[in-house]
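This report refers to the structure that appears directly beneath it.
Shown here: the complex without one of its protein chains, the others still in place.
A and B are the chain letters, set down in written order, and residue numbers restart from 1 in every chain.
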Amino acid sequence: GAIPATVAIVNGKIMVGLSEDEIKLLGDAIVSKPIKTSRRDMPYVVSNKLNGGTTVCGTLIVAHKAGLPIFATGGIGGVHRGAHKTFDISADLLELGKCSVAVISSGVKSILDIPKTLEYLETQGVFVATFGDTNEFPAFYSRISGSKAPYCVETAMKAASIIKCNRNLDMRSGMLFAVPVPVEYAIDPETMNHVIEEALREVKDIALIKNNAKTAADIAVALAELELVEEKFSARGKRVDSNSLEDLKGRP
Amino acid sequence: GAIPATVAIVNGKIMVGLSEDEIKLLGDAIVSKPIKTSRRDMPYVVSNKLNGGTTVCGTLIVAHKAGLPIFATGGIGGVHRGAHKTFDISADLLELGKCSVAVISSGVKSILDIPKTLEYLETQGVFVATFGDTNEFPAFYSRISGSKAPYCVETAMKAASIIKCNRNLDMRSGMLFAVPVPVEYAIDPETMNHVIEEALREVKDIALIKNNAKTAADIAVALAELELVEEKFSARGKRVDSNSLEDLKGRP
Partner (left out) sequence: GAIPATVAIVNGKIMVGLSEDEIKLLGDAIVSKPIKTSRRDMPYVVSNKLNGGTTVCGTLIVAHKAGLPIFATGGIGGVHRGAHKTFDISADLLELGKCSVAVISSGVKSILDIPKTLEYLETQGVFVATFGDTNEFPAFYSRISGSKAPYCVETAMKAASIIKCNRNLDMRSGMLFAVPVPVEYAIDPETMNHVIEEALREVKDIALIKNNAKTAADIAVALAELELVEEKFSARGKRVDSNSLEDLKGRP
């Protein structure tokens, strides 16, 4: 099986894999005051020995440096509605165009502009596929967004094979696999347009991220079977902490 | 003289230089089902052992990895009209900003937004010049677009000297030389706004690409004379096939 490792910054140290105490610390926002850490924030948070949860962009940077081929998250950032006037576009999209890492997510939150986000990812050269039996691109809580992914990948082994290929070709650009939320947790698009209770959302969020983590683990195991990253994965499970991402290279 | 090498993907293998059988195979779209392969498509096409014709973006990636300094094409992709609302921008433009390769083309198809395309290329740091005696930027079938290129380069030797310089400086960004369609094949801009018969277009397309290939060959020969890539060009004419672009480095 695959051994998951949480990425975060603790007292200015970039961590791949957290202890229980560290998870507790970050969970207590009043004490740890964690900063949402994207590319631009990383030198500030590390330099000032602060705590930080990494955005998809931040996690991509750490995963790339640490040689991790895959990670799971909820939804990625995207092009905001009205971005043609505000220029509000998540750094996640640009980083996906630069790092050879596969992100397993539930697509893009419907609060964002999904068609523009998919166009932006195409311009950046990011491979985008749904995972399952339809190329309908999912919108986080909803299995339907009205947009189509360019590709649909049916099995973990097929996904692993494409990821392996992306790395073998040294493409230096990332991949997005969008896993539709399981039917039992899906919200129909109409409901999406109403305010959703916080409590309800939290339960669903956890279910959804668990499902993505399971899919990521399946693909990671398939990838290991393809022997690509065998050596790297054998070292998994060790905790890594370092001020220097360089030191992370080749670690779990 | 220069020896041209067609770039394509055959049964999941990236090829620089095709055999006659392979050209026939790719020509028969019903049998080969070629996928238009840009950056985002490459790992999918290679992983699934499919056939693919490469876009300018895809060809840039292969040429860059193979150390080819120049290639010829028809028109490059660009910013689509209405892109400020749709975000529909070709990955060709971003790749031109990343690969030290010179593309010899007939400019940008007039169906695209040429002023926005030129602005986008400037932001990406791409050297853009017309080839000939005017800096009027050509629009594929037409010698006139109403937009100006920032530079005009008159001779193959001058173009070769700039390309050599771009490589010596290790700029890691590309160059676009726009060759106006020869007068005898040009269409006046008014006609451009009418539907053009498919048959007519095909004849013109071939004439136009032949002219670009000739210009590219002239510049390649001049570049070889400048001794920059002498060693690399001496190996030209050999066929290369490989699953790994890494293996292509320094080849033909």
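Some points to look at:
By our rule, contacts are C-beta pairs under 8 Å (C-beta built on N, C-alpha and C of every residue); 3 or more make two chains touch, one makes a residue touch a chain.
Source: prediction; values computed, not measured.
Although one chain is not drawn, its touching partners on subunit A can still be listed: residues 14, 38-44, 46-48, 57, 61, 65, 84-91, 93-95, 243-246.
Take subunit B: the residues that touch the chain left off the picture are 79, 84, 97, 115-116, 119-129, 150-151, 158, 161-166, 168-171, 173, 175.
The criterion applied here is as follows: only the chains that are shown with their structure count from here on.
A separation of 34 Å divides the Cα centre of subunit A from that of subunit B.
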